[in-house]
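Here is the structure we will look at, set down as structure tokens.
Here the complex is missing a single protein chain, while all its other protein chains stay put.
First chain written, first letter: the chains are A and B, and each begins at residue 1.
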Amino acid sequence: MSLPTHHPTSETFRANALAALADDTLRGALQRATGTLSERRKAAIAELPEWDALRARARAVKAEVLSRLDHYLEEFVARAQEAGATVHWARDGARACAIVAEIAAGLGRPTIVKSKSMTTEEIHLNEHLERGGLEPVETDLGEWIIQLAGEMPSHITAPAIHKTRGQIARLFVEKIGSEPTDDVQELTLAARKALRRHFAAADLGISGVNFAVAETGSILILENEGNIRLTTSLPRVHVAVMGIEKVIPRFSDLELFLRLLPRSGTGQHLSGYQSILTGPPPAGGEGPAEMHIVLLDNGRSAMLREEVTRQSLACIRCGACLNFCPVYQQIGGHAYGSVYPGPIGAVITPQLNGLEKTAQLPFASSLCGACRDVCPVEIDIPRLLLHLRALVSEGRDLPGFDGTVPRKRGEALAFRLWAWAMTSPRRYRAAAALARLGTKLGLSRLAPPVAAWRAARELRPFASRSFRDQWRELER
Amino acid sequence: MSERDAVLAAVRRNLAGVEPPEPGVAPEVRIPGTATPTERLARFRAQLASVGGRVEVARDARVAAALLRDIVAEKGARTVAVSDAALARELAAGLDGVDGVAVACDAERAFLLEADLGLSCAQWGIAETGTLVLESERERNRLVSLVPPVHVAVLQAGAILATLGDALAAVRRPEHGAPSRAVTFITGPSRTGDIELTLVVGVHGPKELVVIVIDPEESER
Partner (left out) sequence: MRVSLFVTCLVDQLWPSVGTATVAVLRQAGCEVTFDRRQTCCGQPAFNTGYRAEARSVARHFVATMEQGDAQAIVIPSGSCAAMVQHIPELFDATDPWRARAQALAGRAHELSAFLVRELGIVDLGARFDGRVTWHDACHGLRDLCIKDEPRRLIDRVAGAERVEVESSESCCGFGGTFSVKYPEISVAMLDRKLEAIEARQVDAVVSGDVSCLMQIGGRLQRKRSRVRTLHIAELLASRG
């Protein structure tokens, strides 16, 4: 398996976005895909008149668990251990990778199959294992495609959404020697055959977790393809990696989230398969003899401190915000330079990595609020974006990070002057007169924002008489 | 400091002074078409059909066994893997003597990986979504329902529950309140949209799902 080559980073967001805008194939694929997923979601929720009540309830359940996360984590761990699972804790990605590598090392040189897990991509688990000479094989079709291509996922639920069938066909010919074909059925069949060999030989299966139930110590993982079931039932050892925010209080709460997630993300009433696993099977039972659960912090605990950031831990990774975001629809996921793209990515990427290298992301939004409208757990993403923008403008990093957050001194000065002008009617009028004069003298084109506007749009000129100048006549 | 202590300390430190919110109540959700057994069966069939699953109804095990023979012939299945459930074995007995069909109960992995068809029961059905519920502690059904390209599942009509919540309650084992080690919800054959969002049925899991519902009221409906 090839290690990823060049990945766009958050630092080069502007350049990434421009490259994406110039890529017509990508934009076509994005718009078709996000359009389809949005339509399907609309149809699926139309059948559930209680939709908004369910969202409010989900927000409340998440708020409940996050406000007492230590308690619920301890309960989850106790129940999971009683059921025979081995639980590991990892304060950061490096530690989590080391734990998984240790488990693998205990198996010699195991054949590894992996199912889709954003958390494992967040901590670069594959790269870590590959550096140790192992070859984890992604088994989710979209993830396997991008693994072959050496790319990052561009969408939370449809990682290869940016690729056309033609591109995938050429990739398969090159990497697995399959027959060239444009038929999606045949491409899928080729993938099934190729990956079956890996499943049959696998010693170790690595998965993520969608929900971890504190009450019973169970984990739930959902999918459509069946690769998660194979990954978690054929190998001798199963390792499940989960962020600590995946915990929910009660087994019965699963009904609520199972009603929300598939509908929000893909418009399905329910995903094809849910595996609810509570410890490894008893001796002689079907499935891996060992189950390991790795609990990952990696910056999540810091997000608990303030209510405005705590809500972002409620995310259930449905991808709806991406599908409805007019910015994401234009630039796709790679532009964000993060495992987590789109609106939710713009707010959690800085929180997991600090603002030094991600300072552009909170500004990559028009604050339209479409994401907030569709979020099944009612995360107020625009409010979070504003919170992060305030930190950037002050040159402050998030708690727990002390990076150098680039402060835009020119912009800060401009807003200080602006506020000074806006807090007095006389200064306001003088500033307006000055601006009007500057426009008349043709100086305005020197101002970068004006030039940026004018590149593709006409700019409305100052009116010769402002409204307040006309008020005297209007008053009569 | 252990990793566990470090993480829990960080969580506690950041939650200092945070009040848990007022507990709310779960909203009432009405799922239409689930009030009576007849309605539940109808809804189960419609939901499963909408995702490409196939439902056959049989009055009893004998009729079901005949259905199974037909399905095996239709699919051209030569090797059939059967779970350890008594009902599944009863149906599979109907394949004894059928030419060219090898049946294995308690199949080894090697057989499973090559089998054309897997036969199991489903412990419950969910009318709300057309879902089968398999419990690992009541039947050895994890691999037989997953590995072969065709999965045939036998389900009692009376075991079709109304909602997801009902199913979640039903799988809590009475002895200890915990669910089986592996509870699997199956809603249709395996599928993907990962290539251009084009739906393809049959990826890693079974390409076909056939559910034989045993309903003694069948002839009267």
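Everything below uses one rule, namely that a residue touches a chain if its C-beta (ideal position, glycine included) is under 8 Å from a C-beta of that chain, and two chains touch if they have at least 3 such contacts.
Only a predicted model underlies this, so the values are computations on that prediction, with no experimental measurement involved.
Student: Checking the contacts here: which visible chains does the omitted one touch?
Tutor: Looking at the entire complex, the absent chain's contacts are A.
Student: Looking at the full complex, which residue from A:Ala53, A:Met118 or A:Cys368 touches the chain that isn't shown here?
Tutor: With A:Ala53, A:Met118 or A:Cys368 as choices, the missing chain is touched by A:Cys368.
Student: Could you tell me which of A:Thr25, A:Thr404 or A:Ser466 touches the chain that is not displayed?
Tutor: A:Ser466
Student: Looking at A:Leu69, A:Ala158 or A:Ile331, which makes contact with the chain not pictured?
Tutor: A:Ile331
Student: From the list A:Arg14, A:Arg170 or A:Lys440, pick the residue that touches the absent chain.
Tutor: A:Arg14
Student: If the missing chain were put back, which residues of chain A would it touch?
Tutor: 14, 17-18, 21, 31, 326-327, 329-331, 362-370, 372-373, 386, 388-394, 411-412, 415-416, 418-419, 421-425, 428, 432, 435-436, 448-449, 452-453, 455-463, 465-471, 474-475
In the analysis below, only the chains that are shown with their structure count from here on.
Student: Any idea how many Å lie between the Cα centroids of chain A and chain B?
Tutor: The answer is 31 Å.
Student: Please output the residues of chain B touching chain A within their complex, sorted ascending.
Tutor: So the residues of chain B in touch with chain A come to 2-4, 6-8, 10-15, 18-21, 23-24, 26-30, 47, 51, 109, 113, 128-131, 136, 140, 142-143, 146-147, 163-165, 168-169, 171-172, 177-198, 200, 202-206.
Student: Flag every residue of chain A that touches chain B in the complex, lowest number first.
Tutor: It is residues 29, 32-33, 36-37, 48, 50, 53-54, 56-57, 60, 63-64, 67-70, 73-74, 79, 83, 88-91, 95, 139-142, 145, 158-161, 163-165, 168, 184-185, 187-189, 191-192, 195-196, 199-200, 216-218, 224-227, 229-230, 233-234, 244, 251-252, 254-256, 258-259, 266, 268-282, 285-287, 295, 297, 301-305 of chain A that touch chain B.
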